[in-house]
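This is the structure I want to talk about, given as C-alpha cells.
Here the complex is missing a single protein chain, while all its other protein chains stay put.
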Amino acid sequence: MEFMKDGDNYAIRIDKDENVFEKLTEFALKEGLNSGHISGIGALTNVELGFYHLDKKEYERKVFDKEYELLSLEGNLTHLDGKPFFHLHACLGDENFNAFGGHVFNADVAVTLELNFRMFDELIERKMNACIGLNHMEMRRV
Amino acid sequence: MEFMKDGDNYAIRIDKDENVFEKLTEFALKEGLNSGHISGIGALTNVELGFYHLDKKEYERKVFDKEYELLSLEGNLTHLDGKPFFHLHACLGDENFNAFGGHVFNADVAVTLELNFRMFDELIERKMNACIGLNHMEMRRV
Partner (left out) sequence: MEFMKDGDNYAIRIDKDENVFEKLTEFALKEGLNSGHISGIGALTNVELGFYHLDKKEYERKVFDKEYELLSLEGNLTHLDGKPFFHLHACLGDENFNAFGGHVFNADVAVTLELNFRMFDELIERKMNACIGLNHMEMRRV
C-alpha cells in the first residue's frame, strides 16, 4: 500500500495479495481519520459478498475465489465501537464481462486497487438500529 | 433522513421506507443547494429503472419490487425549470449477487441509504437538447 494526501483527499494504492480491510484499517489508524467517502477501481480476488435479508435480519454470504475486475468500489469510513469501520459495496466483472456484486465482507487485491478517499473532519459513529438489525450511521455531531 | 455538512461535502443517511427523490429534494431545498455530485451505497426497493432508446427518444421503464443491495448510486444535482433535479443511475445486486441497473426514475430505501454529496457553488441548469431528446446540463455560468 502507498497513499498520498492532497488537501482533503487521499489517493491510495493497495497491492497484489494485500487484504483490503486490513490495509484500509491500517491507513485510517495511521492517518487518524474520523470518517469519509471512498471509491475506486482495480481487480479483486477471494471476495466475500453479502446480500441482506431484511425479513430475517441476516446476511447471506458467498465467496468468489477467481480474479475479477472491480467495476466500482463505493462506500464510507465511520467508527464502530471506537474503531474505524469501512462499509463497502462492490460491483465486479468476470472474464465474460458479466457484472455481479454486493456488500463486501472481505477481499484481497488481485492486481492493483486504486482508491480515492475524501476525509471528513467530523466523526460519524455507527449504532445498532433495531428496526433494520444493522449498525447505521449516526449523524449527530460528536 | 439525517445529514451532516463537512466543508463542501455532506454525509446523508436516508432511512427505510423513505422515498429517495422526495428526501433528496427536501435536502436540496433545505440547504439551498445549486448543484453537485452524489454517490453512495445501501439497499433499495420499488426501483423504477429506465433504459433510453435514442432512436425513439423514449425511455423503456421497468419496476423492480424486491429488495436489492445498492452496489452503486452515482449522479448529480442540477436545476430543471427552477427546481432541484437529481439525475441518478443505479447498479443493483439481487439475492443471487447478479447485477442490473439503469436510469433511476423512482426508488424507496429498503434498509438504509448512505450518500456522499459534494456541493458546487455554481448553478448548473438543464435545458432540452433536441438532438438527444433530453434535458442536458448547460455549463455556462449563471
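Labels A and B are assigned to the chains in the order they are written; within every chain, residues are numbered from 1.
Following the convention adopted for this analysis, a contact is a pair of C-beta atoms (placed from the backbone, for glycine too) under 8 Å apart; a residue touches a chain by one contact, two chains touch by 3 or more.
For clarity, every value in this text was computed on a predicted model and none was experimentally measured.
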Residue in contact with the excluded chain [from B:16, B:79 or B:103]: B:103
Contact residue for the chain not shown (choose from B:17, B:65 or B:122): B:122
Touching the absent chain when the full complex is considered, from A:20, A:49, A:77 or A:99: A:99
For subunit B, the residues touching the chain missing from this view: 8, 35, 37, 39, 49-54, 60, 62, 64, 71-72, 74-76, 87-91, 99-103, 118, 120-122, 124, 129, 131-132, 134, 136-141
Contacts of subunit A with the absent chain, listed as residue ranges: 2-4, 6-7, 9, 11, 13, 15-16, 39-41, 43, 67, 69-72, 74, 91, 93-95, 97-99, 110-112, 114, 116, 118
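Criterion: only the chains that are shown with their structure count from here on.
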Mean-CA-position distance for subunit B and subunit A (Å): 21
